[in-house]
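Complex shown without one protein chain; remaining protein chains in place.
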Amino acid sequence: MKLHEIARFVDGNLLGDGEVVIERICPIEEAGAGDLTFLANPQYRKRLKEIRASAVLIASEPPGEASGVNFIIVPDPYVALGKLLAVFYPEDRIPSGISQNAFLEEGAIIATEAAICAGVTVCKGARIERGAVLYPGVFVGPEAVIGEDSILYPNVCIYRKCLIGRRVILHAGVVIGSDGFGFANPGVDNLKIPQVGFVQIDDDVEIGANTTIDRGTLGKTWVKRGVKIDNLVQIAHNVVVGEKSVIVSQVGIAGSTKLGRSVIIGGQAGLVGHIAIGDNVMIGAKSGIHESIADGQVVSGHPQLPHKEWLRVAASLSRLPEMRKSQAVLLEKIAKLEEEMRKIKNHEDSCHSNSSTRG
Amino acid sequence: MKLHEIARFVDGNLLGDGEVVIERICPIEEAGAGDLTFLANPQYRKRLKEIRASAVLIASEPPGEASGVNFIIVPDPYVALGKLLAVFYPEDRIPSGISQNAFLEEGAIIATEAAICAGVTVCKGARIERGAVLYPGVFVGPEAVIGEDSILYPNVCIYRKCLIGRRVILHAGVVIGSDGFGFANPGVDNLKIPQVGFVQIDDDVEIGANTTIDRGTLGKTWVKRGVKIDNLVQIAHNVVVGEKSVIVSQVGIAGSTKLGRSVIIGGQAGLVGHIAIGDNVMIGAKSGIHESIADGQVVSGHPQLPHKEWLRVAASLSRLPEMRKSQAVLLEKIAKLEEEMRKIKNHEDSCHSNSSTRG
Partner (left out) sequence: MKLHEIARFVDGNLLGDGEVVIERICPIEEAGAGDLTFLANPQYRKRLKEIRASAVLIASEPPGEASGVNFIIVPDPYVALGKLLAVFYPEDRIPSGISQNAFLEEGAIIATEAAICAGVTVCKGARIERGAVLYPGVFVGPEAVIGEDSILYPNVCIYRKCLIGRRVILHAGVVIGSDGFGFANPGVDNLKIPQVGFVQIDDDVEIGANTTIDRGTLGKTWVKRGVKIDNLVQIAHNVVVGEKSVIVSQVGIAGSTKLGRSVIIGGQAGLVGHIAIGDNVMIGAKSGIHESIADGQVVSGHPQLPHKEWLRVAASLSRLPEMRKSQAVLLEKIAKLEEEMRKIKNHEDSCHSNSSTRG
């Protein structure tokens, strides 16, 4: 693909030789002649001089010193990169067809255009729609549904009655619909509350490797359209994740908590159960969230604080030992001042009494 | 099932029409005519007016405003719900029998009343007792034992020689008996210490999806009777978890730490190795525990504190930047006072010397 074609494809501004042919897209440190690379993270800008790529996707006009390279200026290099990668490296779709080594229970409904690999189990009453791809070791429980063009990577497990939408991607080891963690009188009886609900995953959701989403106790745990969840995340029973939300790795969300639209949660954060997170909320990595959050707030820390406040607290924390010492000094100084003040007042009083005696 | 039958079954007090027929149990927001729902979390009580269910399990007499609904008053609605769910939604047990697509090594012992699905592997010397259910993709290593009526969901992996008790539930992707993380001279040689012990899981334990429990270096890692462990928990080599303990999602417990009975650990907490946690201890979510804890204590924070102390610290944290400013002001004020005091004393001294001169 020639550079001027690429520039047109990503709707970018070409700075340089449009006739250059691009063969690969590479990370900046590996890119050489014939390669396109990109500069999205501003901290990499200082490396412009080291570039040996034929061309670079970049957000704004490069400084003069990088004059030997061709540039395509685009509003968002990361978006442009995404578009180009899909063209340069089209995905290798598994051809449709049902492996004779798949285990299909009677009453499983499988579209002929689906791809069912060896070692897949589809239980009775389950339905696999056209274009769906089930890699080896996938388990689809009774009455579960896998929507059109969804991809279930190896060893994904879908428990009974769970509903997976269209164009959903579930990475290896994802578990959907395991029992919620519900026990009455915990620590004493640990009486199991049967978890009879299900999980509903809407269209265009992607879920990372080994993430677990529990079924509702009653009703559903619900991951709405366009949500993206990273690896090793825990979503408990009856949680609702609003459209387009983004949940980074190792986050945990406890039971019945509801997230609005476009919520973004940083890695390793934890949310208690039974709270409501508003639309467009951002939660910092490693936060411990124990209270509901209104729309549009940015929150961090454990316990949670408005993000800017948390930054101030974080900055002050390292001063704490010094503050403690200062306070000890202050206490001493004040004690000394008070002592001196007492003496002065005694002295004055005696002067006054002297005066009055004299008077 | 009629409402008066339900009331009798859960040993509750019926308030309303006992002849009403209940067909489903539903979450409060979905329940309509013919449905039973429950109110356990007090914060949902304010929603009594919105209820369209035919009946509600509730802990105490409802206020007058909800007069159109029938109630069953029980000491613990959650316990009553658990009992009813088991009756309304009996579990769909897989019929016993060994799939011809299971992989059984010679010398594996399998009770005829067990259910062994397609794609299960049972190695030589392993024993599967009656009533056990092994879903597709389960691996049972050499000389491991799966006790009566235990359920191993898809892709559970039991390493060699591990012992799983009776009525144990292991959710999808659980790994029991992987090597403990033991390397001598870490960072230098990383010399692997062979992990030759095993894991013992006692009766009535339930373990959540993708949780991992490492085998002992020597001897056993031991999860005792009635313990409930959530998803994505890490239990290291030679840990002991005492009876009836409850461990919430994403907790990590390092090597050789011993937990007493009925310990409850909140989500994402971490415990270092080689410590002892007493009976009935409660550990708050996200805590970092680095020291042993006596029986009955409630502990939170990182570093750990008695829970009440931690609450005070947490409340003070947000004031830290303000305290720092206040302290700077205090320092200035004191410096000023000291200066003034010095002047006064100089003045007095000079007065005194004046006086004495005059004297």
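Observations on the model:
We call the chains A and B, going by the order they appear; numbering starts again at 1 in every chain.
By our rule, contacts are C-beta pairs under 8 Å (C-beta built on N, C-alpha and C of every residue); 3 or more make two chains touch, one makes a residue touch a chain.
Owing to the predicted nature of the structure, the values given are computational and were not obtained by experimental measurement.
Touching the missing chain, out of A:171, A:220 or A:237, is residue A:171.
Checked against the full complex, the candidates A:19, A:92 or A:106 give a single residue touching the omitted chain, namely A:92. From the set A:54, A:150, A:221 or A:250, the residue in touch with the chain omitted from the display is A:250, counting the whole complex.
Among B:160, B:225 or B:307, the one in contact with the hidden chain is B:160. The residue from B:214, B:230 or B:243 that touches the chain not shown here is B:214. Although one chain is not displayed, its contacts with chain B can still be listed: residues 103, 119, 121, 137, 139, 142, 155, 157, 159-160, 173, 175, 178-179, 181-194, 196-197, 210, 212, 214, 216-219, 232, 234, 236, 238, 250, 252, 254, 256, 268, 270, 272, 274, 288, 301-303, 305, 309, 312-313, 315-317, 319-320, 323, 326-327, 330, 333-334, 337, 340-341, 344, 347. If you put the missing chain back, the residues of chain A touching it would be 25-27, 29-30, 37, 41, 43, 76, 78-79, 81-82, 85-86, 88-89, 91-92, 99, 101, 117-119, 135-137, 153-155, 169, 171-173, 206, 208-210, 226-228, 230-232, 244-246, 248-250, 262-264, 267-268, 280, 285-286, 314, 317-318, 320-321, 323-324, 327, 330-331, 334, 337-338, 341, 344-345, 348.
We adopt the following convention: only the chains that are shown with their structure count from here on.
A straight line joining the Cα centres of chain A and chain B is 23 Å long.
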